[in-house]
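Down below is the structure, laid out as structure tokens.
Note that one protein chain is taken out, while the other chains of the complex remain in position.
So, chain A:
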Amino acid sequence: MALPKVLSRSEDTRKQRTQLIKKTQEGLKVGPNQRSAETTPVVRYRGVKKSFGEVEVLKGIDLDIMPGEKVAVIGPSGSGKTTLARLLMTLERPSGGIIEVEGEPLYHKRVGEGLVPADERHIARVRSKIGMVFQHFNLFPHRTVLQNVTEAPIHVKKMPRRLAEEKARAMLEKVGLIEHIDKYPGQLSGGQKQRVAIARALVMEPKIMLFDEPTSALDPELVGEVLAVIKEIAEKGDMAMMLITHEMQFAREVADRVLFTDGGKIVEQGTPEEIFEHPKSERLQAFLARFRNGFGGGSQ
């Protein structure tokens, strides 16, 4: 692998993107073209809370993710990273606050000045802009690799089968699985499964893709191939990404911005350099120290 070259390229593209995002974020504050497509965040959390029974696991999240932005989320196990992503994917309902996707509320509909709870149709329409890759892949075991990838284009997007298969093949080529398209998930390694899952999500062309610890369930020797694929997508695509990960080096290389969550809050955020080189909060310092000492783990 020509690692240094890849690295330097990613460094460049990331800097460009970071500048662009900074500009758009400034544009957001300036005002006149506040509503223009360029400055609308792809995802916005406003005061988002989530409780399971008595336990509040997200305690008011405010977060804007700009189009194309790659946001890494790090934090101890149980700090609410997964819940943050699952709320956006509509796998859990927030207990409070608003989530917007491209300026449109996900769980609410605008009626005049106010908001009312949205129906399933509205949610489905907004959800089409979001994709997710799971820790445990969740491939469909009764479908071949190709069918896993064409399932949603054909049946959700009503794409003609030929076109869907063409796209799926291109996507599977991209993740290096073109020789395996007729196999069933049970015949693949963990790394291959996760790459199929990535292709399956990508083919739906979401505006933002959520990765929830995509390599935590993999044998160590298979982590690299999956991270390489994600990195490649991050560098080439204009799709925003939320990368929940314990792979610090990876977060550093890929992310425009890193969030550190702890106790259901975003405790600190900044560029990879700010987060990893100059952590401000004690909790982040302690968290990173634990990683450096090799007690990183934890895959919940």
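Keep this in mind: a residue touches a chain if its C-beta (ideal position, glycine included) is under 8 Å from a C-beta of that chain, and two chains touch if they have at least 3 such contacts; residues count from 1.
Just so it is clear, contacts and distances are computed from a predicted model.
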{"item": "Protein name, per the UniProt record, of whichever chain is missing from view (\"Xanthine dehydrogenase family protein subunit M\", \"Glutamine transport system permease protein glnP\", \"Phenylalanine--tRNA ligase alpha subunit\" or \"Leucine/isoleucine/valine transporter ATP-binding subunit\")", "value": "\"Glutamine transport system permease protein glnP\""}
{"item": "Among A:R46, A:K109, A:R127 or A:R290, the residue in touch with the chain that has been omitted", "value": "A:R127"}
{"item": "Residue of A:V42, A:A201, A:I230 or A:V254 in touch with the missing chain, whole complex considered", "value": "A:A201"}
{"item": "Omitted-chain contact residue, chosen from A:G53, A:G114 or A:G186", "value": "A:G186"}
{"item": "Contacts of chain A with the absent chain, listed as residue ranges", "value": "89-91, 124, 127-128, 130-132, 134, 136, 138-142, 144, 151-152, 155-156, 184-187, 197, 200-201, 204"}
